[in-house]
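For this depiction, one protein chain was excluded, whereas all remaining protein chains were kept in their positions.
The block that comes next holds subunit A.
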Amino acid sequence: MSYNDYGRDYGRDSRDGGRDRDYGRGGGRMEDVGGYEPDYDDRPEFRDGFRDLVPPEPGHDPASYVPDVVKTFVVYLYRHIREKNVYEIHQMYEGSFQKLSERMFQKTHWPSVEAIAQYVDNDHVFCLLYKEMWFRHAYALPNPPTLEERCESWDNYCNLFQVILHGNVNMQLPNQWLWDMVDEFIYQFQSFCQYRAKLKTKTDRELSLLRQCDEVWNVYGVLNYLQALIDKSMIIQILEEEKDGTVTFTATDGYDYHGGTNVLKVLGYFSIVGLLRVHCLLGDYHSGLKALAPIDINAPGVYNTVIGCQVTTMYYFGFANMMLRRYVDAIRAFNSVLLYIHKTKQFHQRSPQYEQILKKNEQMYDLLAICLSLCPQGKLIEENVNNYLREKYADKMLRMQRSDEAQFDELFTHACPKFITPSPPNFDEPLVNYNQDAYRLQLRLFLSEVRQQQLLSSIRSFLKLYTTISITKLASFMDIDEPTLRMALLTYKHKTHVIDTDGSVLSNADVEFYIDDDMIHVADSKETRRFGDYFIRHILRFEDIITDLEQVQIE
């Protein structure tokens, strides 16, 4: 099963029923694959157990030596791309490329693009795509990429995006691949910024090279490429028109079934998520959320056809909301994606992104624990997510509710994005490492927010016990003077209310109260139990059990 299959609500499948081809999903094997041998994986090179594993004879340049399997791989991939056979491309991209990387190129690079070009008619676009994969693999090798490789990879992305932006790419590529391009593009940008910021350990040669390449992985370049992909693809208009039903995009997962190409459109779409991420890495949460606005994260969309994209979207969306003190929005987002990962984890185990998913999963639990400590909205949390929280985070949340700053620090540090300083250093000043600067700033501001809220959780716990209590009495319970209590109560109100984009006031408060002169009146916070929800869940579960039972054949 390809993991693309699970990125959707079940209800959407019926809508897709009328399609003649099921590109990009692992369903049934397609019958009209064309006149090739049935399947790339059945090729003799594979059956014979990697004959080529024998290392090249001495004297061969490893970069230009092309084992037979690789030759076959590029020939087939090239063919499938020309034929717009998304299903096969996806299989080769997700399956074979990984398999070959693991078995043959665990410590070494793939053969250079110059070496394979002859097998693919020196096709310009294919070579760019191959190099994109080549560098992605190179970045994942145990040794970090060299500065030269970073520069070349940047050039390759520029060339690739230029070609795509000029409309010269007539292909259908799997969403997974297109997402990986945007994802990797930003990852390499972030990695470059981190690398550049560690000035102390640079050799003189590296420093003089760095001085020359201020265009490479330049923040303006990165942002403008993403913006250009969004603008050129007209994706925002497409998503807008889709609401009126005049165009289809989401319904076909972004693919084009009329002989067209999905590349620019879908890249533009993923670039929206890309902008959210880059802005968050820069600490610009408002602009990040604004960039994401064209995508409705409460509805199924192309972003949840690729799990990596869905996780990234929700992680940065949730994080930005947390930093904006919109805890309820953050909690909702984390809850929904954590539940989704919980339900579908088993299908992703073999996916190359599995470890990444698990890591983000853990980080989002950290963030959720933070949000719930600052804004205890337990009723928004689904049962499974709640169980996990209780199991792993009970102590930590207790400490945070007691305003233990070190605990907030620990979770934030573990779960925050890898913030970056986007500007090049001043090489004429003494060389220092500044790779931690951006993170330290965000952490400090977050902790000062936490400090401002430190009296709130004890106010909460007291107010839950009373329907009315006088200011004097509560102040003496809390061991603070009356003016301090009045300020804390105002702070509670301020911190639990956010102003929406339309200017209206939204409450995130779990305990509601008002003050009448000297008396605090607490609103009845006893939860009205949501029976409807509960019954419907159990009806559905019961129905599933019945269906399962009916399928059991007793021998």
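Basically, a residue touches a chain if its C-beta (ideal position, glycine included) is under 8 Å from a C-beta of that chain, and two chains touch if they have at least 3 such contacts; residues count from 1.
Note that in this section contacts and distances are computed from a predicted model.
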Absent chain [UniProt protein name; select from "Eukaryotic translation initiation factor 3 subunit K", "Large ribosomal subunit protein uL14m", "Growth hormone-regulated TBC protein 1" or "DNA-directed RNA polymerase subunit"]: "Eukaryotic translation initiation factor 3 subunit K"
Which residue of A:Ser287, A:Thr344 or A:Asn386 touches the chain not shown here: A:Ser287
Which residue of A:Leu100, A:Cys151, A:Met323 or A:Leu338 touches the chain not shown here: A:Met323
Option from A:Val69, A:Leu100 or A:Leu223 whose C-beta touches the chain left out: A:Leu223
For subunit A, residues in touch with the removed chain: 219-220, 223-224, 227-228, 231, 282-287, 290, 323-325, 422-423, 437, 440-442, 444-445, 448-449, 452, 486-491, 493-495, 497-499, 505, 507, 512-518, 523-524, 528, 530, 532-533, 536, 539-540, 543
